[in-house]
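Removed from the display is one protein chain of the complex; every other protein chain stays in position.
Chain nomenclature is as follows: A and B, assigned in order of appearance, with residue numbering initiated at 1 for each chain independently.
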Amino acid sequence: MSSTPLLKVTNLTLRLANGESLVEGAGFSIDAGEIVGIVGESGSGKTLMARAIFSLTPPSIQRTEGSILFEGMEVTQLTPRGLRNLRGARIGMVFQEPMTSLDPSMTIGKQLDEGLALHTRLKTAQRRTRIVEMLTRVSIQDPVSALGAYPHHFSGGMRQRIMLASAMLLRPALLIADEPTTALDAIVQKDVLELMVDLTRQYKTAVFLISHDLPMIARYTDRTIVMHRGRIVEQNTTPELIRAPVEAYSRKLLDSTPHRGPVRARSKAPLIEVRNLRVDYPGRGSLFRAQAPKRALKNVDLSINRGEVVALVGGSGSGKTTLGRTIVGLIDPDGGRVFFEGLPTVRGSDGWKRYRTECQMVFQDPASSLDPRMTVGALVEEALLSMQDITRAARRERARETLHEVGLADAFADRYPHELSGGQRQRVAIARAVVRRPALIVADEPVSALDVTVRVQILELFSSLQAQYEFSCLFISHDLGVVEQIADRVVVMRDGEIVEAGERNQIFDNPAHVYTRQLLDAVPRLANGLAGVTRADLPAVS
Amino acid sequence: MIRFISQRLLAVLPTLLLSAVAVFAIIRLIPGDPAALMLGDQADPASLADLRHLLGLDLSLPTQFMRWVERALHGDLGVSIRTGEPVLPLVLDRFWVSARIVFIAVAVAAAIAIPAGMVAAWHQNGKLDIAVVSTATVLLSVPSFWLGLMLLYVFGLKLGMLPVVGYVSFSENARAALLYILLPLATLILHEVGILIRMARASTLDLLRLDYITNARAKGLSEAAILRRHVLRNSFGPTWTLIGLMLGNLLGGIAVVETVFTIPGLGRLLVDSIFGRDYPVIQGCLLFIAFVYVLINLVVDLLYPLFDPRVAEQ
Partner (left out) sequence: MKTIKLNATIGATVTGLVVLAALVALFWTPDDPLAIGFEDRLAAPSAAHWLGTDEFGRDVLSRLMAAASTSLRISILTVMTAVLLGTIVGVAAGYVRGWTDRILMACNDALLAFPGILLALGLLSIAGANERGIVIALGLAYAPSVARIVRGSVMSLREMDYVAASRIMGNSEFFTIRRHILPNCVGPLIVLATSMFGWAILAESALSFLGLGVPPPAPTWGNMLAASRPFIAHAIWLALFPGLCISLTLLSINLLGDALRDRLDPRMRGG
């Protein structure tokens, strides 16, 4: 390891036109071949800082102060041409959203060729060979025909591999990875990250890994920087930081990582029973071709008892959302039945009205689950509209009470959703679901869209409400950490079927099914919140 | 890809059929008796009945429709009440005159507007952008017939540079023909540029925030290269669709410009035949323009995958 760091950032401050600073006084360094992680919540400035390294900040950033020394050059003083020579060739970047990072109207081959053609003197045939080699290296099947394919022919995971290939083709000295796996399924996440670590180790590329996911940072990085509201709060070697965080915010972050909840005594009285449920995807056949309909749910059996929290886990396409929506009555099954308190949940039948009020739902994205034109108070009151014998004043009272219970003072009742933060909006969604004291709440990824520290608060709120009102809960999530904290029972799904179900501790400690084990392996967890798997423990590349 | 093409072709057929029905319905709904119109008010009932029988007006409506469609498919759109000439050749003749002007105008307008819109979006809210957008907004607010009149006044009457009335076909005298269509072309071009700039700018703005543009920058491409290689093709789609709509619109709407510059085009034919209650010609024009419009949009759709390959996969 040489003595001069590859990248040395000193006193970096990024300001908007009005003088407000989004990043303030940041200072850190990266050595050649190191993997440095930067962790923070939304608004921490981590992405801005990373982009500032090669001057790729958005136009709203008007002033950059401080020094960025990369390979001995002062980046802030470079000419546009100098910057263009730097970008791609010495510093590469991988973006978060695989869907939008690649030009949809250009073939993969052409896009990968761009950087090579720009920065190297290789001939066309040589470039093509290099590209095919790299595509093979990142495990793209049939790389030669991939050259002529378009991005939309590939899945999210494969697109991220292609992005990695694109960046690493030029053997940059530094790779900036901005939440590279956030949009991917757990198992795919692990594969892509390990590929990234592998590749960068091979080419001795340093990595600047940005994420909000602390366990992931802990597993894959040598050093970690913690950022909060534009300032670097703490930085240290990763094992040290995890073992003994110094600053209050760092400790708060670590405490926010979910940990296993207690085993609770529960009732055995069944509330919901699902038998032989079958749901097909909406008709895809055209007039001329009858297609076998794809099954979203194939013969699913499930039961939920009173007062228990059942977690439904699986990747995208597993059918967990469809199952949740069918149980709550939004989707009509194509086969099989859902029973509530022993009665079938068929529209217009005897049990329908009661079922309709006793089963409620909390959605993932509070931005789209709250009507933007209604006030918070009106939103919660609406749930009480179909209640008999209740005056308007009583409704308002009850709505306010419930808002208090979720931690929102009276002043919030007259505000609109867009005036609230993500966490506050989710509280409103929960209030709306809880105000009728339903017997069952289906929660579809209720905390996935929230920051880590906010997540913890909402989960606690949820738990305390559940303990107080003893409603059953079907908790749908792809995040195993959250599930470990809150669930009594766990049901694992894949491709529209249940592959395994059981008590929470059983599933987490002794998974029976191969898929369950893969899922658990893929998720980096800080066992018991502190000492856990770190990069030092990963097998070295052969 | 084959599937995409055949789907589009098949989708067109019901639309064509329904348009034919609509045209048929419109003509049949016009108050008045065609036979009386042709023979005059004073004609005796027997002659009127004979003529009605000859025209097939005594048959049931669906039968009339089928006969009409059958004849149309053979190229027989009837005969003009006023002049007696067959409708289809007449319509085609006029169509070439209008089509030439329309296609050249839209092509030139697009060639100017698309780069202008793209560059304006690239420098969003800068001086260039504001200038371009203001110009575009003014241009599209000015009605084309007034613009034509004013241009005619300035260049034709006051400056005497260009002829004021009339039309010379290219086959007669190319140079003269060019002079005659210069003003109508200019009128159309100015108006369409306004509309196209705004669309090009809007669709460029939409994709500026996308990651693949930042990605291109991160690879080290220059701004010009990014515009050329990544922005142009991806932003073109909506503008391309608009061009198709515009072409169709102009085929009918050009009537006003043709009136101002006294050009014997298809729009003018339609208007004259409405004045003259020349039903076969009205019918022929409506049908013809509707069909051409559907065809234009079909071509636009079929070429769309060139700009956005995702469309062909659905």
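What we mean here is this: contacts are C-beta pairs under 8 Å (C-beta built on N, C-alpha and C of every residue); 3 or more make two chains touch, one makes a residue touch a chain.
Computed from a predicted structure; not experimentally measured.
Contacts of the undrawn chain with the visible chains, over the full complex, involve A, B. In the complete assembly, the contact with the undisplayed chain comes from A:Val328, out of A:Val197, A:Val328 or A:Val523. Although one chain is not drawn, the whole complex shows that of A:Val274, A:Ala296, A:Leu323 or A:Leu370 it is A:Leu370 that touches it. Of A:Met158, A:Leu199, A:Ala311 or A:Met361, it is A:Met361 that touches the chain left out of the display. Residues 325, 328-330, 353, 356-357, 359-361, 363-365, 367-373, 382-383, 385-386, 417-419, 432 are the ones on subunit A that touch the missing chain. Even with one chain removed from view, subunit B keeps its contact list with that chain: residues 14-16, 18-19, 21-23, 26-27, 29-31, 125, 130, 137-138, 140-143, 145-146, 149-150, 152-153, 157, 245, 248-253, 255-256, 259-260, 270-271, 274-275, 282, 286, 289-290, 293-294.
One rule holds for everything that comes next: only the chains that are shown with their structure count from here on.
Note: centroid distance subunit A to subunit B, computed from Cα atoms, is 49 Å. Remark: subunit A residues 54, 56, 80, 83-89, 91-93, 95-97, 100-106, 114-115, 118-119, 150, 152, 166, 286 touch subunit B in the complex. Chain contact summary for the complex, subunit B toward subunit A: residues 7, 210-212, 214-222, 229-230, 233-234, 307-310, 313.
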